[in-house]
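What you see is part of a larger complex, with each chain still in position.
By written order: A, B and C. Residues from 1 in each chain.
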Amino acid sequence: MKVGTVTGSVWATRKASCLQGQTFLVVRTEYDEVVAADCVGAGAGDCVLVVLGATARYYCDNAPVDAAVVAIVDTKKE
Amino acid sequence: MKVGTVTGSVWATRKASCLQGQTFLVVRTEYDEVVAADCVGAGAGDCVLVVLGATARYYCDNAPVDAAVVAIVDTKKE
Amino acid sequence: MKVGTVTGSVWATRKASCLQGQTFLVVRTEYDEVVAADCVGAGAGDCVLVVLGATARYYCDNAPVDAAVVAIVDTKKE
């Protein structure tokens, strides 16, 4: 998983039908930017945990996505 | 998923038979360039959402691809 | 797999229910930082082996994660 910060969201009216009702958040990680389906009600500025790849399908009602926000991070202890 | 811009398309006559009838778009993302099967009728200049990896198979009539354009982005709100 | 060093951990109270009870470690690899579910009782400072991608699900009681710490490295012989 990756830790990142929610920087915004993506809106799309023309999309594959299986994506209806899904919220897509823009998450900035250390070296990358990813658009992830939201599973926990995260919002802009939140520090979140993102699951990538085929595993993301297990969250968010089985929608065929390749990234999902699965937790809002309280603390990242170094 | 990744947000990117459609910059062109790829034509190939010699290809695996299961790819017949598929449209392949060239999409430039923040750090990379990917060729993705089109599922939403996107064209050059469109800002799109691309799904990567095994999940891409769930779109575009189950064609064995590793990237698919699944939405045309209206707005990316930061 | 990747070799990395555990640099800390991540705490999250608001998370997908299937992640309850999982410990998440921050692991610094050569070029990247990843958050991985712990399967072997690793702690800060440990040199560990991390499995990435869909294969990570096979460890840690089948939790839907995309990274798992699967070994504590004794020696990395060059």
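Basically, a residue touches a chain if its C-beta (ideal position, glycine included) is under 8 Å from a C-beta of that chain, and two chains touch if they have at least 3 such contacts.
The shown structure was predicted, so the numbers you read here are calculated from the model rather than taken from an experiment.
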With 3 copies in place, how many does the full complex contain?
5
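The rule we apply is simple: only the chains that are shown with their structure count from here on.
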Could you give the separation in Å between the centres of chain B and chain C, each centre being the mean of its C-alpha atoms?
32
Rounded Å distance, chain A centre to chain B centre (Cα mean)
20
Hey, what residues on chain C touch two or more of the other chains?
54
Taking the complex as given, what residues does chain C use to touch chain A?
7-16, 18-19, 24, 26, 32-36, 53-54, 56-57, 64-67
Residue set of chain B touching chain A in the complex reads 1-3, 30-31, 39-41, 49, 51-56, 58-59, 70-78
